[in-house]
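Below is one structure; the comments refer to it alone.
Omission of a single protein chain aside, the complex is shown with its protein chains in their original locations.
On to chain A.
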Amino acid sequence: MQTKSIQVKGLRKSYKHLEVLKGVDFEVEQGSIFALLGSNGAGKTTVVKILTTLLAPDGGTAAINGFDVSSQQDEVRQAISLTGQFAAVDEILTGRENLIMIAKLRYLKNPRQVAEDMLKRFGLTEAADRRASTYSGGMRRRLDIALSLVGKPKIIFLDEPTTGLDPEARIEVWKVVKELADGGTTVLLTTQYLEEAEQLADRIAILHEGRIIASGTLSDLKKLYPATKVEYIEKQPSLEEIFLSIIGKKEAM
């Protein structure tokens, strides 16, 4: 039985002279939520693009459900779905038409019904027959995620799913992500927000200067924090503090 949904070993990628990934390693357990945490420009999108067959790696290996992303693209694409950093909806089509289109492209039996169910699930029934270009940012994001879930892919990639959303829409997205994982879907999400990783993820990996500088559960990461100082009030370090402390240590070296 394959229990690792995603296995990444020594992944390298450069754009011309810019070395973005210098050997990235991580694994994602089936049915878990994995957060790839990194600041803007850290290379999160590059990792996601490689894992979703959009970009070829320069070195290292990456496997999805045991299938290599470079040589077994068809099998990989059967298993995955991507919600990219920028909403990938057809703005001229209505929400319903978008969903039906994707359901047809996944060769599902009853595209209309699938669309209807998704609209209901994501609270888009009222807006169903309006063009997606008229949707608010939050609605567009929900449609985007709904499109990714059509056909029930086993592994979902969410690249900064809440960037640019207002707090209310952000909480909605969080709810969806949690439901997904409860339903057995593996989720890899990237984020710049420590709070988001803290809220959602079973495991967190911090991508910094081309490498994973720390990974584990939230409590693993908390252990990396310098020994608790003797203070009158014992304070739990937040992920933010851990992050800054790790980066600070690396840079001091």
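Heads up, the rule we're going with is that a residue touches a chain if its C-beta (ideal position, glycine included) is under 8 Å from a C-beta of that chain, and two chains touch if they have at least 3 such contacts; residues count from 1.
The definition used in the following text is that contacts and distances are computed from a predicted model.
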item	value
Omitted chain, identified by the protein name its UniProt record gives, among "Nitric oxide reductase subunit C", "PqqA peptide cyclase", "Transport permease protein" or "2-oxoisovalerate dehydrogenase subunit beta"	"Transport permease protein"
Of A:8, A:62, A:147 or A:188, the residue in touch with the unshown chain	A:147
Residue of A:106, A:121 or A:222 touching the missing chain in the full complex	A:106
Residue in contact with the excluded chain [from A:82, A:128, A:176 or A:189]	A:82
Hidden partner chain, residues of chain A it touches	52-54, 74, 77-78, 80-82, 84, 86-93, 97, 101-102, 104-107, 131, 147-148
